[in-house]
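Got a structure for you, written out below as structure tokens; questions coming shortly.
Just one protein chain is left out here, and the rest sit where they should.
Each chain gets a letter, A, B and C, in the order it is written, and its residues are counted from 1.
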Amino acid sequence: MSTIEVKPEGYNYVFSPYLKPAATVKPGDEVIVYTDDAFESRIKTKDDLPAKALATAKFLNPQTGPIYIEGAEPGDTLVVKIHNIEFTRDYAVSCFIEYFGGLTSTPTTRFLQEPLEEKVWIWTLIDNGQYLYNDEIRVKIPVKPFFGTFAVAPELEAISALTPGPFGGNMDVPDVKVGNIIYLPVYNPGALFYIGDCHAAQGQGELCGVACEITAKATLTFEIIKGKSIEWPRIESPEKIMTVGSARPMEDAARIAYVELINWLFDEYGFTKAEAYELLTQVGGLYVGNMVDTTYSLVASIDKKYLKRS
Amino acid sequence: MSTIEVKPEGYNYVFSPYLKPAATVKPGDEVIVYTDDAFESRIKTKDDLPAKALATAKFLNPQTGPIYIEGAEPGDTLVVKIHNIEFTRDYAVSCFIEYFGGLTSTPTTRFLQEPLEEKVWIWTLIDNGQYLYNDEIRVKIPVKPFFGTFAVAPELEAISALTPGPFGGNMDVPDVKVGNIIYLPVYNPGALFYIGDCHAAQGQGELCGVACEITAKATLTFEIIKGKSIEWPRIESPEKIMTVGSARPMEDAARIAYVELINWLFDEYGFTKAEAYELLTQVGGLYVGNMVDTTYSLVASIDKKYLKRS
Amino acid sequence: MSTIEVKPEGYNYVFSPYLKPAATVKPGDEVIVYTDDAFESRIKTKDDLPAKALATAKFLNPQTGPIYIEGAEPGDTLVVKIHNIEFTRDYAVSCFIEYFGGLTSTPTTRFLQEPLEEKVWIWTLIDNGQYLYNDEIRVKIPVKPFFGTFAVAPELEAISALTPGPFGGNMDVPDVKVGNIIYLPVYNPGALFYIGDCHAAQGQGELCGVACEITAKATLTFEIIKGKSIEWPRIESPEKIMTVGSARPMEDAARIAYVELINWLFDEYGFTKAEAYELLTQVGGLYVGNMVDTTYSLVASIDKKYLKRS
Partner (left out) sequence: MSTIEVKPEGYNYVFSPYLKPAATVKPGDEVIVYTDDAFESRIKTKDDLPAKALATAKFLNPQTGPIYIEGAEPGDTLVVKIHNIEFTRDYAVSCFIEYFGGLTSTPTTRFLQEPLEEKVWIWTLIDNGQYLYNDEIRVKIPVKPFFGTFAVAPELEAISALTPGPFGGNMDVPDVKVGNIIYLPVYNPGALFYIGDCHAAQGQGELCGVACEITAKATLTFEIIKGKSIEWPRIESPEKIMTVGSARPMEDAARIAYVELINWLFDEYGFTKAEAYELLTQVGGLYVGNMVDTTYSLVASIDKKYLKRS
């Protein structure tokens, strides 16, 4: 075991099997990654309006990676634990971007209306980094850090870092946080892990499309479950098991998440699929991770206490 | 103030402005309502398979009501408090119905595949009514009673009791429970309130379409906010304010719920709409009530602690 | 057989089983109906902007009916032939209405953006009534009259005249025209037929939500197919058979329309469902009737020449 720092010289903007690894690590290594914010730190004050500040940024959501994990082979499952997330600056940035977000037309849901007015919101870390504060809104909100983007390279395809999918990606799911275990399918030798888009806080849905974006340093470890494949990302917290489905329309994301959770209960907890379908009807959880990205991400869950049968 | 019992002679299957009131009450009256289960209690054992047991039931989801609330006029808001929910039998019923539910094609999402096999699940109340237990699944789940259906009559239209909408209806939202306050728009003189579909437990999404259905007796009081109109149902718990949006596809339900919550923050809590949009991005909640009904119901929320500005 | 004129004293705004018939007719009678335009003729010049002109109109899309057809019983199919459509004025009206239409957010697909600017377009009948002309657009377009709204009363429910569904309704399907036969399910004694919303012209999708709206006089006859029930509206032209599905999201409307067409080929043309599924894959037609109403209406079709097997 060793400690490996991944300080990228440049960032990547696709989850791609065609890129040279930024680092190669072994299962169990302590891996320290540095991530930029979703705007490459181009927005720093409320005067840095996106249309101008991002005009020369050809792509957004820079990713650290790919990290090659030795021993990972197609058909395995990659297990990622997040041990620590530390911010590397003292403020987070949110903003309204024209034709982007949950309550505006977009290039996909395309209307003839004028865009909403753009605006930058600076959220300052206060109270020893426990809270965020914006001086217009004047409400103190708790810091709850997680990574919006968490991915492996897909098979054959190279997919924009703005997209969520079976490979993980830009899910914007707040449960990708310290203390939880994230499971991802492996499609390529080395898995080719990507990480980015740290959020100091985010509500369910990521309503305007831009959470409290911040630069960060995280400590991760990787494990591999050999010969076991999963179809979509899974998350385990101390209390719950969770599955993530990403699709449009949103009901398709819900269906994927719940079918995956039924399969998990069937494969590993001894329930028939009918029993799992019924049990989740009565005690399942289902929240919206993002309602703004190229596909929507929903999280289905069940408390572990319901997984033990009498 | 008085206590009024509403023991219906017959049930209704539409939220309709054209039906004779089952009772007339005053604001503040203690109103005790009896509700049948969604299947008119036709399913009692696991041998009562739906296709046969429901063959002669022309309509489902029987409603108690309408209850005429004196003084309610179009343009007002109806305030309903649920003080108590008591079950009137010792088991709840769930089942898989052909071509109905969240993980099967339906008459709306119509495919050529064969239906899933039907099946009845009897959940027995145990532990002094605190838990439910099914002897195949063999997991104890906590009782969390609420009303799946909670409505006023729409304007001009008469809408099936299976449908959620701006008038409330078959939302299947677990926050319609004891201790919470439900706000509904008033479209007709007397508001014409309908209630039914008590659930002893239900997960988010109501996955198979049938929660732990049970007969019940509830104690309600009504108040009227004169001259104030709302567009969609609102819910207030001790900790949160919530809005419900119902639509297809599911993202439209999410959009409605969050726009309504922004409007609430704008109207009553002193935020600009831009501030509310930003604040909900960082601390909003968004869960799925139902992913099975004629429209899907999503619940947007914010903790009350974020509504006080420094 | 006789000729019956239906000149309504007032119009209705719901497809309802609860309204008194405007007329009672026999199968085979020549029935002459007069219909107002979708705005009750409140918009007559380009200065009659909708927000003001329609401010006192509580409901839109006035319907002539219900017409009670003697002998029609639940479970039958109503057959309607349109023999003639005559306009009763010399211009049609289209307009942009705030938050209504195919390329703007609406109360259902709800965003925070400002509405599109409202505007009225007067299309004058020219060339002996063969063409329409608007003096800003300066393009001559051919008159192709049909009824946007064509319905029977639903069972139990009363549904807004703005809504399409299994009962027909506000489908905005240009094939509801002279020379074609429209089949509708019968849910109530007498069928209770409603008609309105004549369009002098309309493209596929009815893009801005308002076609060339006009007042009209039409000649219809009704027949009844006893003991045969259909689930959704069907249309027969000299060359094609067609089915209409209405739902959201739009793919659900497409699925309904094609499943109904498969069922038609199975029931009446001797194809297995698998054969029909395959044949429609290779020669089926599928166009959008409306992309603007409360549900979207899609039309699936097959040329009659493909219905004869060698």
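Operating definition for what follows: contacts are C-beta pairs under 8 Å (C-beta built on N, C-alpha and C of every residue); 3 or more make two chains touch, one makes a residue touch a chain.
Fair warning: this is a prediction, and the values are worked out from it, not measured in the lab.
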From C:35, C:77, C:163 or C:202, residue that would touch the chain that is not displayed: C:202
Residue among B:35, B:61 or B:104 that touches the chain left out of view: B:104
Contact with the hidden chain (one of A:118, A:157 or A:303): A:157
Touch with the omitted chain, as defined above, among C:56, C:128 or C:282: C:282
For chain A, residues in touch with the removed chain: 13-14, 16, 18, 59, 108-112, 156-160, 247-249, 252, 255-256, 259, 262, 273, 277
Residues of chain B (touch criterion as defined above) contacting the omitted chain: 103-105, 109-116, 249
For chain C, residues in touch with the removed chain: 94, 96, 102-103, 117, 119, 121, 123, 132, 134, 136-141, 201-212, 248-251, 254-255, 258-259, 262, 271, 274-275, 277-288, 291, 296, 298, 300, 306-310
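Simple rule for what comes next: only the chains that are shown with their structure count from here on.
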Computed distance of Cα centres, chain B from chain A, in Å: 33
Cα-centroid distance, chain A relative to chain C, in whole angstrom: 46
Shared-contact residues (touching 2 or more other chains) in chain B: 248-249, 255, 259, 262, 277
